[in-house]
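The complex appears here minus one protein chain, its other protein chains still in place.
As written, the chain order gives the labels A, B and C, with residue 1 at the start of each chain.
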Amino acid sequence: MSRAEAFSEREAAMCTVARMVEDGKTYWVAGGGTPLYSTLLGKRLYAPMAQYITEDGVVAPEPSLPFEPMMTMVASRSAHRALAWGTMNSAGLDAQLGFMDVGILNTLQVDQHGNINSTALGEYDGDHRRFGGPGGADTIAACCWRTILMTDQQKRKFVRQVDFISSPGYLDGSPGARERAGLPRGTGPWRVVTPWATYDYLDRRLRLIAHAPWVTVEDILNECEWLPLVADEVAVIDPPTEEEVQILRAELDVRGQTTDAAGEWIIWDGERYVRGT
Amino acid sequence: MSRAEAFSEREAAMCTVARMVEDGKTYWVAGGGTPLYSTLLGKRLYAPMAQYITEDGVVAPEPSLPFEPMMTMVASRSAHRALAWGTMNSAGLDAQLGFMDVGILNTLQVDQHGNINSTALGEYDGDHRRFGGPGGADTIAACCWRTILMTDQQKRKFVRQVDFISSPGYLDGSPGARERAGLPRGTGPWRVVTPWATYDYLDRRLRLIAHAPWVTVEDILNECEWLPLVADEVAVIDPPTEEEVQILRAELDVRGQTTDAAGEWIIWDGERYVRGT
Amino acid sequence: MTSVDSPHRALKVLEAGEGAFHPVDVDGFREWVRDHKDRSLTPRLMTEREAVERFVDDGDYLAYDCNYIMRGPNSLLNEIIRQKKKELWLCGKFTYVDVSLLVGAGVANRIDCGFFIAAPNVQRGVRDGSVTIHEYSNVIMTLRLRAGAMGVSFLPVRSFGGTTGFVHSGARLIEDPYTGDPTVVVPALNPDVAIVHVNQADIYGNARVFGTGIAHVESALASRKVIISAEEIIDTEEIRRNPGLTSIPYYAVDAVVEAPHGAYPGTCPGYYSSDSAAVMEIFQAIRSDTVGEYIEKWITPFETHAEMLHARVGVAKLLELRSQESIREGYHP
Partner (left out) sequence: MTSVDSPHRALKVLEAGEGAFHPVDVDGFREWVRDHKDRSLTPRLMTEREAVERFVDDGDYLAYDCNYIMRGPNSLLNEIIRQKKKELWLCGKFTYVDVSLLVGAGVANRIDCGFFIAAPNVQRGVRDGSVTIHEYSNVIMTLRLRAGAMGVSFLPVRSFGGTTGFVHSGARLIEDPYTGDPTVVVPALNPDVAIVHVNQADIYGNARVFGTGIAHVESALASRKVIISAEEIIDTEEIRRNPGLTSIPYYAVDAVVEAPHGAYPGTCPGYYSSDSAAVMEIFQAIRSDTVGEYIEKWITPFETHAEMLHARVGVAKLLELRSQESIREGYHP
């Protein structure tokens, strides 16, 4: 598989997540957008026996691609050839039962313990900017066995403590904090993926474990308001392959609404990847 | 409508209950047998807009009559041309919501406060004879707005206190006893019908209000181990009409499994009804 | 083999959210059902105007699903705007642009939040205190509706604990009566009124929904007043031919409105696709804070949804949307 010569940063993040998709696991996909496209890419190339479930209860579809604009779920093409059609409650309850292995999420803000804010920036009881709320992410973050968070590598997004916990990470980071709050045992954040970096958690604290070849660890830490732990060896993320980006562009997000929506372009200049436009 | 000249006591009880069926009300019918046939007779003759629901979630069927032997519910003929097919849970939850107006029940034993025993005669923790348990009757007795109990007029059935409360009446008879036990407000037993008698409740105590023309009040009280209240004026129950028994026999219980199963025959001797064989 | 609980201790309430919530009154709801829900087979077919006039009151708590996206009750929502209802409290789960539209139209001022687009007018309302938001999530709101549809006052849930939303909600953290473990419970929701768009219904309200959904059945069973809008009115004979397809039984329904293309500009899967340009137009209107102009263009000039479809959309476009919806499998059983 040859390396891709030009791709957007958002495409890079989707390829990173696609490679995390595992056969025989269920993915509860929030909302659509990058989590859904990452799952579809992973299923297409690496894990054909991975299955996904949408918030409106579509179980294991074979969607009719490409999706219509803005309709990556709650439409006939996205629900097509499913094995079952349920509702938000059937999806939510099956997650409570432990049937959902992995949830993939987006967010505005994440903190050192993996808590997610999609509700309000600023002081909730005072001056703040309001956002849409958790949607399905709260249940995904609570009930899936693992969660993968996709976001951009921006200083304002990586904070010590989110202004509002919309969806739970490890809460205050103490052992058993989730269980004390009534959340299911053995669950919690697993990875954070940005176009530049991959993180895991060590003792429930965010830890940088890999960087994209076109940035340094220092670049990444400069885009963190609160510094994460850094692994002793920070791996280099394999860049997207030509095959991956071709599938993303030709089969999945053919209108480019998701992949082009953010991030700079990365170009192979013959020797190395450089950030371009 | 001419009086019937010969009918069984069980037919008489079904006719009494059939006349209680009201248009625009929902009947949750336990099990089948006499409650179901009484409802069907009432709907056929007196209250076409009454609807019934079965334990397995059949809503407002137009059953294909006659039923097959023993299959007055959970069969295609009994579920035929319904408006919805649910499950025991949908029926039970709709009852919790208050959608079920009237429940009609059978039982082994009833006490002065309308509590019903279908579980055990004798000492539960010691020597007793075991029966089948409440089935759906507990929920019907708890959640329908009114319940009608059908039983035979036998001394051992009308007791001071049932050996085991399988399905709740007014419990200890004190005001608010049902609510203190967690049962829905404003519900409770409404009528008891035997081939000989009709009872209501006064201050949550069983009260005889009507007798069949072929028995006296004394006959009835002789068949009560514990004496009920007796209304100041005890009415006379209109006996079955020819039309009622014809429908019961020709359209409903054509095999006679239910109507012939118990009770003596009542015959009009030209002047009055007499108990015959 | 029993669990190790000690049944007679008191259960501690470990934490309690401080948010206001629609009052929990299961016995009151039962009495409403007894006194107001028609268990006769009485025709309930009426116009959208009559349905909204009779069954949506100022101050009502309103439940609906997915408007402007999939099988939303848009014809009814627009009629609510035309009738200038006031101070509605919205069940804002799995919503999109419609919260901003209803706030901008002046009909809603309180939202239980699962998800909605917090457009400028909502932001402004929160800042100046004219809009109140209570915090939940999509699933928590649908489970609150499910509790309401089960006739119980609360449900235990496995999410929502530990969030800031919990603090601003009606949830409680209690000791589980069986395990003693900390357990989140949420209050049942019995909305005053639900509006539900379905594929088919008969004149009594026996309704069929094809495809996925959010909480349409729960909303219908949990709500005091229920208006169904249907793409197609079908014979009760057809309902009786396959009772297994009935999603919502007639006795839960107060009004049935015939509403072909009732979900426009959203999709009704298997029937017609979204009008993407029209959806983008409302999206842009809420983003650019021009909801008023949108309403004056699309809603208030018309007496009915049908009139709007005729004047603003036209036959050719509607047929095109039907034609675009090439997937029919599963939606025409």
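Everything below uses one rule, namely that contacts are C-beta pairs under 8 Å (C-beta built on N, C-alpha and C of every residue); 3 or more make two chains touch, one makes a residue touch a chain.
Being a predicted model, the structure only gives us computed values, none of them experimental.
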- Message: In the whole complex, not just what's shown, which of C:Thr42, C:Ser130 or C:Asn242 touches the removed chain?
- Response: C:Asn242
- Among the options A:Ala84, A:Ala235, A:Val254 or A:Val274, which residue touches the chain absent from this view? A:Ala84
- Query: Looking at the whole complex, which of A:Ala12, A:Leu36, A:Val59 or A:Ile266 touches the chain that is not displayed?
  - Reply: A:Val59
- Note on the structure: Which of C:Phe55, C:Phe210 or C:Trp298 touches the missing chain? It is C:Phe210
- Those residues of chain A that touch the unshown chain are 23-26, 49, 51, 58-62, 79, 81-86, 93-99, 101, 145, 184-186
- Going by the touch rule given at the top, which residues of chain B touch the chain that is not shown? 54-58, 64, 68-71, 74-77, 79-81, 85-89, 91-92, 95-96, 119, 124, 129-139, 141-143, 164-168, 171, 177-184
- Query: For chain C, which residues lie in contact with the unshown chain of the complex?
  - Reply: 1-3, 7-13, 16-17, 20-26, 150-158, 170, 172, 174, 176-179, 181, 183, 185, 187-188, 210-211, 241-245, 329-330, 333
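What we mean here is this: only the chains that are shown with their structure count from here on.
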- Task: Name the graph shape formed by the protein chains and their touching pairs; answer line, ring, star, complete or other.
- Result: line
- Looking at Cα centroids only, farthest away from chain C lies chain B
- Task: Any chance you could check whether B-C or A-C wins on number of contacting C-beta pairs?
- Result: A-C
- Item | Rounded Å distance, chain B centre to chain C centre (Cα mean) | 40
- Query: Can you list the residues of chain A that touch 2 or more other chains?
  - Reply: none
- Query: Where in chain C do residues touch two or more other chains at once?
  - Reply: none
